[in-house]
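Here the complex is missing a single protein chain, while all its other protein chains stay put.
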Amino acid sequence: MAYPADYRYTKEHEWLKVEGNTGTVGITDHAQESLGDIVFVELPKVGTELTAGKTLGTVESVKAVSDIFAPASGTVTEVNEALNTSPEQVNKDAHGAWMVKVKLKDPSEANRLLSAADYEKYVAAEGGH
Amino acid sequence: MRYLPKSESDREVMLRQIGAKSIDDLFAAIPPEYRLKGDLKIPRAYAESEIVEFFRDCATGSAQGYATFLGAGAYSHYRPVVIDSLVSRGEFFTAYTPYQPEIAQGTLQSIFEFQTMICELTGMDVANASMYDGSTGAAEALMMAARLTGRHKSVVASSVHPEYREVITTYARYQGMPISTVAYSKNGRVDLSALEKGIDNETAGVLVQSPNFFGAIEDVAAIADLVHKKGALLIVSIAEAVSLGIVKPPVEADIVSMEAQSFGVPLGFGGPYCGVMATHDKFVRQMPGRLVGQTLDRNGKRGFVLTLSTREQHIRREKATSNICTNQALVALMCSIFMTVYGREGLKDLAKQNLAKAHYAAGEFKKAGATLLFEGAPRFNEFVIQTKTDSYAINDKLLGQRIIGGFPLKKFYPDLGNASLWCCTETTAKASIDAAAKQVAL
Partner (left out) sequence: MNKKIRKVTTHISQNEVLLFERSSAGKKAYELPPLDVPEVDPAKLLGAQARQDLGHMPEVSEVEIIRHFTRLSTWNYAVDHGMYPLGSCTMKYNPRVNEAVARLTGLAEAHPYQPERISQGALRILKMLSEQLIEITGMDAITLQPAAGAHGELTGILLVRAYLESLGNPRKKVLIPDSAHGTNPATAAMAGYAVENLKSNAAGMVDIASLVAQVNEDVAALMLTNPNTLGVFEQEIHKIAEVLHAKGALLYMDGANMNALVGKTRPGDFGVDVMHLNLHKTFSTPHGGGGPGSGPVACKKILEPFLPSPVVVTKPDGTLGFDYNRPQSLGRVRMFYGNFGMHIRALAYIMANGPDGLRQTTEDAVLNANYIRKGLEGAYDLPYKTPTMHEVVFSDHIQSQKGIKTGDIAKRLIDYGFHPYTVSFPLVVHGAIMIEPTESESKESCDMFIEAMKDIAEEVEEHPEFVLEAPHNTRISRLDETMAARKPILRWKPQSEAVGK
């Protein structure tokens, strides 16, 4: 699957889309594939303060739990409630199934993240061993 | 060595195959200075007949042939013989946790039925397939309330079983969970105004027991109102499960923590028993303990599996809801069989006999001159009396007549003087009640 060029990516496999000072966060297609069938997504409440690099929630498959790390700092303004009942959306369309929207503290934080091309290279290298 | 299926020549052949000169080669990793040179200092091997004789000797003189008025967290109910006949099937008792569902459907389906019956009886949406017992279950329920609310304090009624409260204290100490205790009122129920004052906006959970340690049935609806108004969760602990046959279930609670020993589990000098936790659907992901769920196999056939296991220690490790692993599955099976034997009508009839016997006994004791404490609250099969004589002295006399008297409360509630807690079940004969009534008058 192609990694959207207008998203930025973390080495922990989250994506961040920045529009003005709003950031939208999800996990990458590579992440959903290595997790397998996702059965539950645990997300923060609206108003939660996020710190870049710290856990914002978890994704669960049948036999594994993975933390989701905040790609940038800010305040949660919206949560994708649809994932409560249909976590499989993340498997079907990882780059569309957003998890939280965040009012970013500093939109330029995104520049520290990987570009689509760099992330793709990173994933290829990681899978190589 | 009757449990070992090998001959000496088998062992030799196997060692040769491995390429070991002697069995010692296989223990070479243990540094020589720590290898035992001689025998362990324990008695020689006993023949099976000697083992039986030894334990018969231990069993003689204990419990057998006594009428008992003890309850206080462990209840003497008749155990239908089908229970032991079924749980003695090796397919049940020599199986492991059902991690391989294709060859564990027996255990899995019976747990699913257990979960269902507990839900029916408690009025909750979901029940787990066992905690160690009522005391540890209550402690885990308070910790669950803390996770759900993001708060850290707990409030516990002083009419909760004192040993449950001791266990809670142990568990809570290092969880950063301060516990405050709320007194009981004149009728033995929780003092509602003290409770209201005891809850603040940092209170995560409030624990009451119903019927409580004094046998009084709490007004769960009124307590729930108070607790919920402050944004805390209500945990109701049930120590006498048979009460559910006739007492309104605590549907207003957020978590029900139960000890199911009354459902066909031997008293067994205190264990193994069967803790159970039940709650609402929305709280299930913070509930500890194993859960069985229904699903389909590749051919569309109904089957059962362990599910939502990401809550558990083998996956989430230090972030798990609890460290619990081994539970009380076989005891839960005993409970399932008991609940099935009595069923929808029988549990009611059984509970009604308990109610009648305790009511009769309380009346007779009062007539004989004992003072009934905590009158005015509804009760199930336990009641408290106050006597002029020391309760241990009364019990000594009764023991001579092969009657085990009520539980002296001064051990846990010194303020209550010569008060004692008496329990009657369907097994308590009128003759024993009448005999005991003569002694409590003194």
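To keep things simple, chains are lettered A and B as they appear, and every chain counts its residues starting from 1.
In this section, a residue touches a chain if its C-beta (ideal position, glycine included) is under 8 Å from a C-beta of that chain, and two chains touch if they have at least 3 such contacts.
These numbers come from a predicted model, not from an experiment.
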Practice problem: Would you mind listing the shown chains in contact with the chain that isn't displayed? | Solution: A, B
Practice problem: Kindly state which of the options B:His359, B:Lys397 or B:Lys410 is in contact with the chain not pictured. | Solution: B:His359
Exercise. Determine and list the chain A residues touching the chain excluded from the picture.
Key: 37, 39-40, 60-62, 87-88
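Here, only the chains that are shown with their structure count from here on.
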Quiz item: Taking each chain's centre as the mean of its CA atoms, how far is chain A from chain B in angstrom?
Solution: 44
Practice problem: Within their complex, state which residues of chain B touch chain A. | Solution: 285, 309-310, 315-316, 319
Quiz item: Quick one: in the complex, what on chain A touches chain B?
Solution: 40, 42, 60-65
